[in-house]
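Every protein chain except one is present and positioned as in the full complex.
Here is chain A:
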Amino acid sequence: MPAVTETRETVEKLAKSSYEWGFETDIEMDIAPKGLNEDTVRLISEHKREPEWMLEWRLKAFRMWLEMKEPEWAKVSHPPIDYQDAHYFAQPKKKPGPKSLDEVDPELLKTYAKLGIPLHEQALLAGVEGAEDQKRLPVAVDAVFDSVSVATTFRKTLEEAGVIFCPISDAIREHPDLVKQYLGSVVPAADNFFAALNSAVFTDGSFVFVPKGVRCPMELSTYFRINARNTGQFERTLIIVEDGASVSYLEGCTAPQRDENQLHAAVVELIAMDDASIKYSTVQNWYPGDDEGRGGIYNFVTKRGACRGARSKISWTQVETGSAITWKYPSCVLAGEGSVGEFYSVAVTNNHQQADTGTKMIHLAPNTRSTIIAKTISAGRSDSTYRGLVRMQPKARNARNFTQCDSLLIGDQCGAHTVPYIESRNMTARIEHEATTSKISEDQLFYCRSRGLSEEDAVGLIVNGFCREVLKELPMEFAVEAQKLLQVSLEGSVG
């Protein structure tokens, strides 16, 4: 069968294509010594000029982490991680604000250029004085350049609307009451091994607070970049949306090419009150490792949203194409009556990538609804698993869930797995689940080919069609990037 042969060839070809966003920037850094102990935690807290309660919180989490075991249930394998052999803090050296872009560290500007950040926005990010008055942009960027938000843009514009969007370390100092009240309330430090680790050593991340009735005037965006060698990234994001308010948050990631595995253990907490809505979109394309699977990022993330208020809504959309190992289950706890949880996911694995991802929908209240659409594409020698939980608690009267998991296999050396857990304790709750596994059918290919498309274009078209239900959930800017990413990730095999 020519199609199979060609697919195999193209997958092999793909392995040779190098990582497009693999680059490294040389900037002077403040780096904490390797290793993890209470002193490391104290050092981070001190560097961040954190109040005493925060340090206590971290230490408590650290002590819990010491007692915990690394989870083994995910369908991924990797050499044991030496948690003592990493830096837990890296901070670019601060200079006084440059007068213009010419004074900005050229290495930094190069990085921004590769990330595709427009020039005027670069000025803002680099902290050029007066840059904020120049132009109003529709997207606010909080760039996480290694562990510290180098600059936060549009803070003022957002503040006028009453929206707080700042690095979490600023929030800890400036809005301690909010942070105290909500941090760890969705993902407690003891939740799991990686969440405890993150709670102890998180260095930065974003904080968003949207007050009552405010529709956030722009989409909020964070670019995550892992930059220095051997620094783990432990981002912490906290988003609180009050009654009737709404926000759309974008998260996108690129990382430089390197040869040592890097651990990334982020925690994201979302809180939605009455009638609030949060849309959280992720495009993740961290370095997946070379064609032998050496080097990529380990991405062990805990993301969870709490629909606390009635009729609140949390929607997760993710396009996962990068990382050597992905361990990620963005979840919704539907505690408010009539609240809605959504999960739309495309996970692409190639070469030796491993992804174990999915979601949890915990229905606690009556009339709650959830939708899960998960598309998994495996190519090369990769393994991809959908692992999900739908749970209807006794009070979830008339709750509804619909789940659809589709897997597409490209080549005969990869694996695709589906592990859904379905638990119902309420007779009026309804759950529907369906899953399929297939390959691109000869019929579909033939149809496209007979209309003059090349094989590669045809496969590209079919894959994009396979993912369409998820891609259409992404905000415009992201949808374009995501489609491009799918192409790059499956380069060769899908045109």
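As a convention for this text, contacts are C-beta pairs under 8 Å (C-beta built on N, C-alpha and C of every residue); 3 or more make two chains touch, one makes a residue touch a chain; residues count from 1.
To be clear about the criterion, contacts and distances are computed from a predicted model.
Matching "ABC transporter, ATP-binding protein", "Dihydroorotase-like protein", "Fe-S cluster assembly protein SufD" or "PaaI family thioesterase" against the UniProt entry of the left-out chain gives the name "Fe-S cluster assembly protein SufD". One of A:G184, A:G289, A:P420 or A:G460 touches the chain omitted from the figure, and that residue is A:P420. One of A:V348, A:I410 or A:L445 touches the chain omitted from the figure, and that residue is A:I410. Among A:A190, A:A435 or A:L453, only A:A435 touches the chain left out of the display. Contact residues of chain A toward the unshown chain are 4, 71-73, 387, 389, 392, 394, 407, 409-439.
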